[in-house]
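Apart from one protein chain that is not included, each protein chain of the complex appears where it belongs.
Right, chain A next:
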């Protein structure tokens, strides 16, 4: 007992620096954001000890947010993005992982190639994708044109703008998740495959009965991470469509940024980000519950 205590006491000085960092850069901002979300502070006036009591408005920001159409429409836009992004992203990441795992001649080069988009800056990537998706001069529509069809007006049509952004996002992220899944595949003990082979399992059977269950913890992690990132969708939208056409790709983080730094409604923006946090938290908790159904941890 005393030995344990002594150990903890010894550890504290080593843990302190990171704790201080956490307090200053995470806990304090969270507390501040909570307090600010109940004020009508503009973010322009000097912040003093009186700021919060002077500007206190209670739950007004939350009520306004939930009763105005804007919040719900931005939420809907993000959900539209997620519904397209997650399946497509996972499918392609999975394909990449399986390709990388084959250990053919060029897999080393491929690994690098697939990962390059991940390292690219979103600004550069978005600008390039803006051209790739141009309805008149873009690569994608030119290819579609070869087959005698007319490609959609990506980015300028209100229904096609979000799928356009999804394409760019999938392209950029699939290398990242692909590499994760690849790591997961590598972690699977080869004896399972040998056993499956001995039992006479085919390729498909092996994939669904051996690979998938053993890969499920990795997939679960990727799913949660990509969902959280998807809710924080922002830079690509800001550059590719600026929320257009006619607000069809307006997303939550863009609104938070705009309210805070362009409309000078810091309190409203803080309330907005709290609602975003609650949504992400709820979805994550649901997923943690659901994992019992499909995630298989090796024991």
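In the analysis below, a residue touches a chain if its C-beta (ideal position, glycine included) is under 8 Å from a C-beta of that chain, and two chains touch if they have at least 3 such contacts; residues count from 1.
Heads up, the rule we're going with is that contacts and distances are computed from a predicted model.
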Which of "NADH-quinone oxidoreductase subunit J", "Phosphoribosylformylglycinamidine synthase subunit PurQ", "Carbohydrate ABC transporter substrate-binding protein, CUT1 family" or "Ubiquinone biosynthesis accessory factor UbiJ" matches, in UniProt, the chain that is not displayed: "Carbohydrate ABC transporter substrate-binding protein, CUT1 family"
Touch with the omitted chain, as defined above, among A:101, A:206 or A:258: A:258
Residue among A:35, A:86, A:99 or A:224 that touches the chain left out of view: A:224
Interface with the undisplayed chain - residues on chain A: 26, 29-30, 42-47, 68, 120-123, 130-131, 133-138, 153, 155-158, 217, 220-221, 224-225, 228-229, 232, 234-235, 244-247, 253, 256, 258, 261-265, 273, 276-277, 280-281, 284, 288, 297-299
